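Apart from one protein chain that is not included, each protein chain of the complex appears where it belongs.
Letters are used for the chains, namely A and B, taken in the order the chains are written, and counting of residues starts over at 1 for each.
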Amino acid sequence: MKTDNTMETDQTAEVPADPEKREMMLNIGPAHPAMHGIIRLVVELDGEQIQNADVDIGFLHRGFEKMSEQVDYNGVIPYTDRLNYVSPLINNMGYCMAVEKILGISVPDRCHYIRVILSEISRIGDHLTCVGATAMELGAFSVFLYMIKAREYLWDLVEQVTGARMTVSYCRVGGVKADLPEDFAGPCAEAFKEVRTVIDESDKLLTRNRIFVDRMNGTGVISAEDAISFGITGPFLRATGMEYDVRKDCPYAVYDQLPFDVAVGTRGDNMDRYLVRMEEMEQSMLIVEAALRDMPPGDVLVNPETGRPIPAAQMVDLGKMGEIESISGGCAVIGPTLEGSGRAQHSSIAADEKRVFLPPKEDTYGNIEGLMQQFKLVMLGHGLRPPEGEVYFPVEGANGELGFYVVSDGAGKAYRVRVRPPCFAIMSALSTLLTGDMIADIVPTFGSVNMIGGELDR
Amino acid sequence: MANNPSFLTTRLDEAIGWAQKYSIFQYPFVTACCGMEYMATACSHYDVDRFGAGLPRFSPRQADVMFVVGTISHKMAPVMNRIYEQMADPKWVVAFGVCTCTGGFYNNYATVMGIDTIIPVDVYIPGCPPRPEMVLDGLMKLQDKIQDHRASGRRAEPESRPEVFEV
Partner (left out) sequence: MTNSLIEAVSDRFPAAVSATHAYRGDQTVVLRPEFLLEIAQFLKEDQALQMNLLVDVTAVDYSTFGKSAKPAFFASSGVAVRPSPLIPDEDPWPGPPAKARFAVVYHFYSTDHKHRLRLVVPVEESEAELDSLTPLWPGADWLEREVWDMYGIRFSGHPNLKRILMYEEFEGYPLRKDYPVDKRQPLIGPVN
């Protein structure tokens, strides 16, 4: 079958035919620092003023949607990490909750709280990166260094919980990989102290800085009606005055039980977006602190003295030889990558659903039911099988409404996974935002869009 | 230069190599998630400035090392090739992240399976994304290469790509 691909070729690269034309066409190409590497803007300039801006994307298209049809449901999670790679846990959570919606299962409360805590920490990291990068491109290099330093403290926290700094793959369908470490609240409080110090310093350096204010005030203005008609959501929309936050309007996980405010701006220009993001960071920290207070306690680890800890390899051997009674009450000493996923914590981090979540290692090694459950979920050709169906599940990403539309045909692999990328809508409005502004306004406007390539091009 | 090595020319080569390796002007060709780890390496926590490599030059004419950071898709490959050709000799390329080394787990219609199919690479830093310590280790290996390149008279030949086994 011959495909019909005869649309007209790219017009933007042609030189205008009229030699008397005043406008100059300037290509701000994909390899440009302020374009974050992968956007091509072809602007028509009349002197310094932009008459028209053509946005060319797709330079980081990695085929996420095609790959997610090749691997099983849990195998898509590393691909979701790399969508919005500055806030990977929010993507993980969104995808897992979409598949859990098809399955119709619910996870324990503690698991919800853990997911919420880590999502909010990711969101703070995302806003730090966005504001820092915008400040750097406007010349305030110190602010960038301070914010990346604060982000390192948060990434240390994330590493203690998940094992990785950035691409974490922490959530699973039906739960999370492992429980929080025992002393999470202490390091979390210290990290937040550092983050608050940095936000304070940056506020003092930027918010009333004459240069910063002059460049950000009144540039990149969009009205609330225009923003909604482009499909813009998130801090970008809230800065125009419309109060739409998926966590408040369509609450999921335990957001309806946690008190927080939604920051809303008035004018819809770059300064308001900066202020909304700064306020959202503070609100996210308040959410995490409230969640740590309200979180239902997990099962206490079995006391090693009385609980007879056995090295996992020995447990496997005993199980193979049939000595089940000697290991049935014990807890396995398993390696650091599996810490927090032992039998004691299992009921609080995973849904109690055999078809979906792996058993604790003590059961895998210790009795035949656990081994069968592990086999049915892990071996090639098996795996979790949701019923046929289609769902759409929106979460509040750092840029706006991040939605996952999953279609399942009852097989072990997803039939279709669609990510509704929040910054795609914002980028489609970019040419409207830039028209009429000066060329120097591209930098703060584009910075406040917080374009993340992995999410835009997938 | 390698034809008659004498005492003075080898000392001179070493001195120039020393100066070049501690004043790397990098062109960070950042596309994707590895860019976040690149930022972390370049900033104050895992400072890359103490190796002399802390000044990114955003023009290929002024750079000598191109860090290719993040997945290169087929749409981006001609751009990357053009940037590489615009750089002046002597130039080195660092493949940062497993997507640039071999393509990573994005084995599909859109991705280049390893940038060494298009441009020669000097140092491969695998990882998804590599920790900043790994990046600094790779940078130090690159510095060893830079130190030696004058003595040999030409850049070291990039290793030939092993044949892909058909399953």
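Basically, a contact is a pair of C-beta atoms (placed from the backbone, for glycine too) under 8 Å apart; a residue touches a chain by one contact, two chains touch by 3 or more.
Remember, predicted model here, so these are calculated numbers, not experimental data.
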Thinking of the complex as a whole, which visible chains are touched by the chain that is not shown? A, B
Sort through A:Met25, A:Ala185 or A:Met242 and give me the one touching the missing partner chain. A:Met242
Selected from A:Gly63, A:Pro235, A:Gly265 or A:Gly319 as touching the chain missing from the view: A:Gly63
Which residue, A:Ser229, A:Thr266 or A:Thr337, contacts the hidden chain when the whole complex is considered? A:Ser229
Hey, which chain A residues sit against the chain that's not shown? 3-5, 7-10, 57-58, 61, 63, 65-67, 70, 101-105, 228-233, 242, 244, 249-250, 353-355, 379-382, 385-392, 394, 401, 403, 405, 407, 409-413, 415-416, 418, 420, 424-425, 427-429, 432, 457-458
Touching the absent chain: which residues on chain B qualify? 74-75, 77-78, 81, 103, 107-110, 112-114, 117-118, 164
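Convention: only the chains that are shown with their structure count from here on.
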In the complex of these two chains, what residues of chain A are touching chain B? 29-33, 36-38, 58-63, 66-67, 78-79, 82, 85-86, 129, 144-145, 148-149, 151-152, 155, 165-167, 453-454, 457
Under the touch definition given earlier, write down the residues of chain B that touch chain A in their complex. 29-33, 35-37, 39-40, 43-45, 56, 58, 70-71, 73, 75-76, 79-80, 83, 105-106, 108-111, 128-129, 131
